[in-house]
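Okay, structure first, notes after.
Below is a slice of the complex: some chains, not all, each in place.
For reference, chains read A and B in written order, and residue numbers begin at 1 within each chain.
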Amino acid sequence: AQSSVVMFGVIDTSIGGFSNRAEDLNGPTLLNPTYLNRGSVKTSRTELRNSAYNSSRFGFRGTEDLGGGLAASFWLEAPITNDDGQQGLSTFARRSTVSLSGGFGELRLGRDYTPSFWNETVFDPFGTNGVGTNLIHTVINGSFAAFGPAITPVPGITNVTGNSSVRNSNSIGYFLPRDLGGFYGQAMYALHENTKYDPGTATPPGVSAAGLLNPGTVATTRTGRYFGGRFGYQNGPLDVAVAYGNTTTGDSFYAGTTSYLKVATLGASYDFGPVKLFGEIARAKRETEYDIAPLAGGTPDVDLDGYLVGATVPVGPGLIRVAYSQVKYDFNLPLSFAGDPKANKFALGYVHNLSKRTALYATVARVRNKNGASLTVGGPAFFNAPAGVFTPKTSTGYDLGIRHAF
Amino acid sequence: AQSSVVMFGVIDTSIGGFSNRAEDLNGPTLLNPTYLNRGSVKTSRTELRNSAYNSSRFGFRGTEDLGGGLAASFWLEAPITNDDGQQGLSTFARRSTVSLSGGFGELRLGRDYTPSFWNETVFDPFGTNGVGTNLIHTVINGSFAAFGPAITPVPGITNVTGNSSVRNSNSIGYFLPRDLGGFYGQAMYALHENTKYDPGTATPPGVSAAGLLNPGTVATTRTGRYFGGRFGYQNGPLDVAVAYGNTTTGDSFYAGTTSYLKVATLGASYDFGPVKLFGEIARAKRETEYDIAPLAGGTPDVDLDGYLVGATVPVGPGLIRVAYSQVKYDFNLPLSFAGDPKANKFALGYVHNLSKRTALYATVARVRNKNGASLTVGGPAFFNAPAGVFTPKTSTGYDLGIRHAF
């Protein structure tokens, strides 16, 4: 039995520093002629961190050859926090799947990455890890992905449950076979697992997605469903892919509303040899649909547009990494004269490979926020007391660490 | 060191559907001549599930030969929820034992299955997993086994603690040696681990089993103790066994009461070759004993009688499974004219073995409830709002899945 189980993992530890500056942009006005500007406040922190180059993990996997080209396999992968040891193999929240594969491709059941996530990380020189993470991912997996039933956090155990823009539980995935002349693709459907009431009018108001009484929320019967896909072409130095994902982030049976997070991305990379170029464009939308369109007062859509350009340059056993990303929100507020919030980020790093498995790395990054955007490279939030006085400006940070894989 | 550790496990994933129907059986009465019957309400759900054929698990075990026929061994086995990845190796709640074994048999310490559980699962063609699980187990491990200190559930982590009719922590087990001409047997005692006060009158009122102040409950000094045993005979096609288990489910030092869950079962199977037959009869009792018998108003015993008949039929690489089980409650209410609640279940399934380790399976099952019994094959509860209007009727469900062992 044992011969069929492979253990694998990554331990990535770094010292990370963050410094985030907010400014009081107000001055004396006619109504408040004695206003005293509060200047700027910097919040900073130094941490021993994990996962700043590759995500720390520990997993078990295995494959059984069933004959006739058919194979069964499993993959159980835990996120671990090796800086404090608090999260061991408590969950297999990174991936937890069983697969049946053959000439038809692969059918995969369980918890897995969403297809729409892959473009965010594959075409980012920093792979959505550490201070260099591109802003598209920061937003789509951050404030944009605040959906699903609220989870009581367990001390020390993050990622304990729930779906995100990165991963879905209770999913059915399909992957195209590998030998399609460079073409590749996958699709995923994730079940919402809500209780359905027949007749529908029996649906209890104030019921949670799991069918439990949950005062304060409204009846949800479709929340949690996801479908998405990714299709690409890889040949020689070229890799290009499109992806789309649609998550039902909320619904109210009686109000007749359904909310979605929709993400569409196009990414590409081209390896010239001395330099490899990366690019990605993304559009995300938080949308509320109405069974009966309201005359006024409906929730407006929130749009996000973003792009990324980057490059990696091999130097001996090392790799220089550089990326620039930008995002812009559109809140679709009809009577607002304020400019759309936007932010950009520049990241520069170097990875020094001691071996295939072990590397030292350093990254620096800086985010500039405009018009009220409040994105950081990590660390403490922008200073904001009393509320509304300070405006988030720059966020800078660094990672200095070691990645050991096994 | 490593050579002594074996990893093993099961990943079982299925798509499961449930549909449970409750009916309003009321009509207009003299007191309420305008009563409007509410008809029936069906609650249904589709899930990606785990453990519908074999329980999903991941374990480590090993044995050391100490010479002279003596051996030391350990077994650590975690329940995992591979459909959502939420429960990894957080607990070893399935089994967590160290053993010393030799010519005398085996002494086993830790958390283990109760002897009384084995008859429930060994003589069930569906092995107490999935929609086909026999009703005897459904009740004894469900409403009948609601004992022990209440545990705050950790999100995503079931089975985090506590004893049940299936497993006990803090247990001392003994197993007969293997070579007794077909006879086998085991016994278990589980420590209650409560604090004892001497003199007894110092026992604090309102103290929990762990000795902590716990307003609202009464002093418990024996709650959590279990003893039980199982004895059987297996030879050729025949396997037959009796089992008994006694759990102290509650006690009050000052009230002079002690409550028990007592379970007695007799099961057998006979393999004719083209068909293997299964049978089980069970009696369970929830009982409250009084140091001084009350003249009136004592808590009456609740009895449960159940039986199971089943069969499996090998067909090529597959196996047809069929079972019928029935349970009947007796609440021993002296002045009640209502019929005793009872329920029966029919389950039919097919397992298709792709290899020894990997199988596809399908099961369908249906429960019929009478006189207020409210058992389901799984999924959402029967509709019950407002309380008392609807009467649980039928519950149907299916599992369609894959089991991969390693």
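We take it that a residue touches a chain if its C-beta (ideal position, glycine included) is under 8 Å from a C-beta of that chain, and two chains touch if they have at least 3 such contacts.
Since this is a predicted model, take the numbers as computed values, not measurements.
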Homomeric complex, total chain copies (2 given): 3
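Note that only the chains that are shown with their structure count from here on.
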Fitting chain A to chain B on CA atoms, where both chains share a sequence, rotation angle to nearest 5 degrees: 120
Chain B-facing residues of chain A, complex: 1-2, 4-5, 60, 62, 64, 66-67, 70, 72-74, 76, 78, 88-98, 100, 109-111, 151-152, 154, 160-161, 169-172, 191, 193-199, 202, 204, 211
Footprint of chain A on chain B - complex, ascending: 6-9, 11-13, 15, 39, 41-48, 58, 80-90, 154-157, 354-355, 357-358, 379-381, 383, 385, 402, 404, 406
